[in-house]
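Only one protein chain is missing; all other protein chains are in place.
As written, the chain order gives the labels A and B, with residue 1 at the start of each chain.
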Amino acid sequence: MSRHRWELAVEMLIEWVIRLCGISAIIFVFGIFYFVFREGAGLLFSGRFSLAQFFTNIEWYPTSQSHVRYGGLALIVGTFSVTVLAMVIAVPFGLCAAIFVSEFCGPRLRETLKIIIELLAAIPSVVWGFVGLTLMNSVIISLFDTPIGLNVLNGGIILALMSVPIIVSIGEDALKAVPDTYREAALALGATRWQMVYRVLLPAAKNGLLAAVLLGVGRAVGETMAVLMATGHSVRIPTSALDPVRTLTATIAAELGESSVGSDHYQVLFIVGILLFSITFVVNLSADLIVRGIRGKA
Amino acid sequence: MATKKIEVTDLRIAYGAHEALKGASFDVYANEVLAIIGPAQSGKTSLLKALNRTLEFTAGAKAFGTVKLDGEDVSQIKNVSELRRRIGMVAPLPVGLPMTIYDNVAFAPRMAGMRGKEQLDELVEHCLRHAALWEEVKDRMDMLGTKLSGGQQQRLTIARALSHNPEVLCLDEFSIAIDPVTTMRIEEVLKELRSQLTIIMVTNLTQQAHRLADRTMFLWAGEIIELDRTDVIFSDKCANRKTYEYVNGIFG
Partner (left out) sequence: MSSMTGPSSQKPSAHFIKTDFVRKKERRELMAQAIFFVMAVLMIVPLVLIVSYLVYKALPILSLEFLFKVPTRGMRDGGIWPALLGTVYLVLISLVVATPIGVLAAVYLNEYARESWFTRIVNLAVVNLAGVPSIVHALFGLGAFVVFAGMGRSILAASLTLAIMTLPVIIASTKESLASVPRSFREACWNVGATRWQTIRHVVLPNSISGILTGVILQVSRSAGETAPIMFTGAVFYKAIQQGDVFAYGLLDQCMALSMHLFTLSTQVPDVPEALPYGTAVVLLVTVLSVNALSIIFRVYLRSHRKW
């Protein structure tokens, strides 16, 4: 009944391959950071680029012959404004929908809604961008009587629609994680469902819901095609929701094709990439820590 | 008595800070039936898992001390699969693997490299007959093992444990999830098997130990309270008051 020696050797090999694949995620995350950093490092550490200027100056003239400026403030504010608007819309919708799906609806409706959420999440970002460019654009023009409808509002609404599915599904998970005994105890004491949700569930699930919101923020900050197509194309600090802006992601997408590999312009776009990577890394890390926090206690 | 099949010396099992077994030393003789009785959480299952080294799959579990099988320290055995094939193990809850009945029984020999169709057919029939399941399933060998009834699945598990021709058969509370009639049938099976192999059975039914075992060990809170001939344990001549109280249902 003894097996061949080579069979055992093959098995050992397979186990090593499995281990290697297991740590592939770590390798890739480091790889991403390394290669993005590598391409941007040349300019980052040369005298021609200053971080202080990048974070405080609004002049973004990366291709100018005589007046090169790498002021990223307008881009950062652009990303920030669109993200904030998106969250203002998406968070109440997302959380309410999560509460409804998890607490107020029957199993059949729940399954249907979850499928719809899944499909909503599956719509490609370029299609969202296209919707922003066409449908939302004309809606905004006719509603607000502006000459062009590609602006913070447009991008914010599109991003909100894109972030809602994440907030709903993660939020629902967080609510599901609250033990049923809590619900039963509250209802047994004569609370209505709303009281139960408001006084018992929300406090109990607040970490998970916060994580859901953070992941929504992560998605909004990192989204590229939709904001590239829907927010208009001007590097400036917006004064109202009807001003066009340009985000960090859109800047890379719009300019990388025109820059030649290795040039200062090319490198500064990688520096923007490092910034984006860092932002989303911090956001995802904190979301994860918050979620693990609950598990640690439970 | 006969030769020592298994020698356990100062076996300690710890799950993190919690010590499940606090230094057990005992021998198991060839071809005897040893029953291990004791209340829940007394370390019985951990003890069995240490014998065939499946404890290694439990996160955080550590075993100290030595277990010898035929005089050979099991922790030094390179081919762990070989060791596990020498010790058959039946878990408390019946587990039919999600494959056909035939494949369930042929699984272990196939994993060990047996390929011949006739050889396998013969072995499958032999094991199923031994486990008193053959007559019930011989016409539906293609059925999923998971679709059998609980009692049938437990006999299937025993057939699977016999399929790798073990020298020792360990049963961990095998009757916990099956009806009394099936339990009696399996007990009959065990009585037939005792001439061929060594049996260690963990049970919380003291009467089962009384019916089947040559010797009985009383384990309580990770310590061996008493190990003696079954007729001694179940008499009023047992050495420890706790044993008497436990087997007579005064505590437990």
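The definition used in the following text is that a contact is a pair of C-beta atoms (placed from the backbone, for glycine too) under 8 Å apart; a residue touches a chain by one contact, two chains touch by 3 or more.
Treat the numbers as computed from the prediction; the structure is a model and nothing was measured.
A.B. asks: For the full complex, which residue in A:Leu51, A:Val88, A:Leu143 or A:Leu285 touches the chain that was left out?
C.D. replies: In the complete complex, the chain left out is touched by residue A:Leu285.
A.B. asks: For the chain left off this view, which of A:Thr83, A:Ser125 or A:Asn154 is in contact with it?
C.D. replies: The one listed residue touching the chain not shown is A:Ser125.
A.B. asks: From the list A:Gly156, A:Gly218 or A:Pro238, which touches the chain that is not on show?
C.D. replies: Of these options, the touching residue for the absent chain is A:Gly218.
A.B. asks: Considering the whole complex rather than only what is displayed, give the residues of chain A touching the chain that is not shown.
C.D. replies: On the side of chain A, residues 11, 14-15, 17-19, 21-26, 28-29, 31-32, 35-36, 38-39, 92-93, 96-97, 99-101, 103-106, 108-109, 113, 115-120, 122-127, 129-131, 133-135, 161, 164, 168, 187, 192-195, 197-198, 215, 218-219, 221-225, 229, 249, 252-253, 256-257, 261, 269-270, 273, 276-277, 280-281, 283-285, 287-288 touch the unshown chain.
A.B. asks: Extract the touching residues of chain B with respect to the undisplayed chain.
C.D. replies: Touch set of chain B with respect to the missing chain: 52, 54, 57, 59-60, 80-85, 88-89, 91, 93, 95-99, 107-108, 111-112, 144, 146, 157, 160-161, 163-164.
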